[in-house]
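Dropping a structure here in C-alpha cells format, bear with me for questions.
Heads up, one of the protein chains got dropped from this complex, but the rest are sitting where they should.
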Amino acid sequence: MSEEKPKRMAIIAGKGGLDEAYPPLILGSTASALDFEVAIFFTFYGLDIVNKKKLKKLKVAPLANPAMPGIGPIQIPNFIGGLPGMTFMATKMMKSWMNNAGVATIPDLLEACILGDVQLIACQMTMDVMGIKREDLIDELEVGGAATFLEFAKDADITMYM
Amino acid sequence: MSEEKPKRMAIIAGKGGLDEAYPPLILGSTASALDFEVAIFFTFYGLDIVNKKKLKKLKVAPLANPAMPGIGPIQIPNFIGGLPGMTFMATKMMKSWMNNAGVATIPDLLEACILGDVQLIACQMTMDVMGIKREDLIDELEVGGAATFLEFAKDADITMYM
Partner (left out) sequence: MSEEKPKRMAIIAGKGGLDEAYPPLILGSTASALDFEVAIFFTFYGLDIVNKKKLKKLKVAPLANPAMPGIGPIQIPNFIGGLPGMTFMATKMMKSWMNNAGVATIPDLLEACILGDVQLIACQMTMDVMGIKREDLIDELEVGGAATFLEFAKDADITMYM
C-alpha cells in the first residue's frame, strides 16, 4: 500500500441497456483520468457495449423501471411501456437528456476509456454462448475468461459489478 | 491495515425501485452500526431514494422479474404484470411483507443512515441530466461527481454497485 502504486479499479459490465452502459463507462473513464489502472470485463448482455454493430444502438426499456423519469411530470406506466414504439421513445428521450446536459455519448465514452488505457476485456464464454465472433467486437480489446478478470481484480482497490 | 483504522464501505445506489432501495440502505445502516465509515453515492434512478417528493413513493415493478414472489403460491406472470394497477399491487404487497417482518421503511432506513453518519452523496451529473434541483433532495447530503465517489472509494474495504 505504498503511495507510489496507482489505485486500481476492476469493473464487470454485465448489462447492455443504454442507461446501463453509462455507469461503467463514466466511472471507468473518470477513474483513468484520475490515474487509476482500470479494467472493464464485458460479459453477458454487457458485451453489446463493445459490439461494433450494437454500441451505437443501445436502447432503454421503458418497462419494469418504476423509477424511470417521465416526460415532464408524466410517468410512463408499465401497461403503456409495453406498447410498440415505447422502447424507441424512451431511448430517444434518454439520448436527448444526456445530450442536453453535455454528457458524452456511448461511443465517445468508449473512446475516452481507450485513450485512457482502460483495459477492455470481452468474455470468451459469452461470445461462445451467443455466437459472437472476434470481428464483431471493437478492435481495442482482448478476449478472456472469468480467471482473466479475477487475476486483475484480486489486487484492485475498487471492484464493481454494474 | 492497522487494527485502529475503521473499515470503510463505498456504495453506489443506481436504481430507484422500492425493492432496489432496500439493499443499499440496509447494508449501509448495518455497516455504520458496526462502526464502518460508509458513503452512498446516489446516481441515475437511485437519486429517487433521496428525492423528498419520491422517497416515500418508491414502487416495485411486477414486470421482468421472474423471481418476484406471488401472492401465496400464485406468481404474477409478465402478461398480467403489464396490466394497469399491477405496479400498485406489487408495491403494496412488498410494503406489507416488509412491515410484517418488522423491516424498517425506506424513510426509517434513510434516517438510520443519517444518524449513523453515513455520507450521502447526490450525483451532480444526474441532477443536471434529469433537471433535479438541490432543494428537491433531502437536506442531509452533499452533491458531487464520480471523482468525489472515487476519492472515498479508493481506500474502501468494500465497494458495491447496487
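Order of writing sets the labels: A and B. Residues in every chain begin at 1.
To be clear about the criterion, contacts are C-beta pairs under 8 Å (C-beta built on N, C-alpha and C of every residue); 3 or more make two chains touch, one makes a residue touch a chain.
From a predicted model like this one, the values you see are computed outputs, not experimental measurements.
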Checklist entry - Which listed residue, B:Leu58, B:Cys113, B:Met127 or B:Met160, touches the chain dropped from view? => result B:Met160
Next on the checklist: Need a quick check: the contact residues on subunit B for the chain that isn't drawn.
Outcome noted: 1, 7, 9, 19, 22-23, 26-27, 30-31, 34, 36, 61, 63-69, 77-79, 81-82, 97-98, 100-103, 157-162
Checklist entry - For subunit A, which residues reach the chain that was dropped from this view? => result 1, 10, 12, 14-18, 20, 43-46, 48, 58-65, 81-84, 86-87, 91, 125, 128-130, 145-147, 150, 153-156, 159-161
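Just so it is clear, only the chains that are shown with their structure count from here on.
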Item to check | Length of the line joining the C-alpha centres of subunit A and subunit B, rounded to whole Å | outcome: 21
